[in-house]
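Every protein chain except one is present and positioned as in the full complex.
Right, chain A next:
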């Protein structure tokens, strides 16, 4: 380290050489080391493997051979992929509505209750269901859909015996059954996010709206929705990302069937690797899905910013 001639006190850090600053930063690097190690090995390296192996005929064990775009070509021309992509499109569209509308509705209802304690009590009530493990919810709903399950019992009780059937093994009802699993769809996280957004709106805004005669639905449409845009946009993006990669309920309840009625691309990716051992092809599907996620996310961000 070369101190400037004539300086008495130690020079400020910014004026010292980069090497010296690197050396002085050692406690910081030590603090970051555990994080960087786990993240590097368990997040970045697998992501790197996924992207690079997508261009190979990797079997998970042996050295992969570079095959160029072959996997991608295969994925884009596979008719099963076509059906899976269609299922996914339906799933994402419906999932987007279910992620936004019910939590918004409940948040609005609670926010406009009279009295803080009452609001607090109901807010707690709608967060409470997170104590149900997500897999339990899935399995309980799976039992509702069975031929001897709750749904058919209820249909029988109201005289609609004609509609009774095994919901998950019927070609026409399997996919909607999986998508609409979990009534009334009030995700605690989304609900709290919207509720917090409503609380952040200054009281003056509501007072001004009331003076202008904007009450009830008019106020929701003209004041609340525009001001909730950041929260709603975040929920929309998270719902898209979440639903594109989601495949636990078809994996656990239907194995993608009957036929390919409930197969989504992520499930296809999973089976291609674990069942067929074609890891390279599976990674190509994963990379294609990631491109879809990025495009949809960018698009929805643009949309939520653009229509102002």
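Following the convention adopted for this analysis, contacts are C-beta pairs under 8 Å (C-beta built on N, C-alpha and C of every residue); 3 or more make two chains touch, one makes a residue touch a chain; residues count from 1.
Keep in mind that, in the parts below, contacts and distances are computed from a predicted model.
Engineer: One chain isn't displayed here; going by UniProt, is it "Carbohydrate ABC transporter permease", "DNA-binding NarL/FixJ family response regulator", "Multicomponent Na+:H+ antiporter subunit B" or "NADH-quinone oxidoreductase subunit K"?
Structural biologist: "Carbohydrate ABC transporter permease"
Engineer: Given that one chain is not shown, which residue among A:32, A:89, A:208 or A:225 touches it?
Structural biologist: Here the residue in touch with the unshown chain is A:32.
Engineer: Tell me which of A:80, A:94 or A:139 is the one touching the absent chain.
Structural biologist: Only one listed residue reaches the unshown chain, and that is A:139.
Engineer: From the listed residues A:175, A:193, A:223 or A:239, report the one that touches the chain absent from this view.
Structural biologist: A:193
Engineer: Could you tell which one of A:82, A:184 or A:259 touches the chain left off the display?
Structural biologist: Missing-chain contact among the listed residues: A:184.
Engineer: Across the whole complex, list the residues on chain A that are touched by the chain not included here.
Structural biologist: For chain A, the residues touching the absent chain are 13, 18, 21-22, 24-25, 27-29, 31-32, 34-36, 38-39, 41-47, 49-51, 53, 60, 106, 109-110, 112-118, 122-137, 139-143, 145-146, 148-150, 153, 168-169, 183-184, 186, 188-189, 192-193, 195-196, 199, 230-231, 233-234, 237, 241, 244-245, 247-248, 252-255, 257, 266, 269-270, 273-274, 279, 282-283, 286-287, 289-290, 293.
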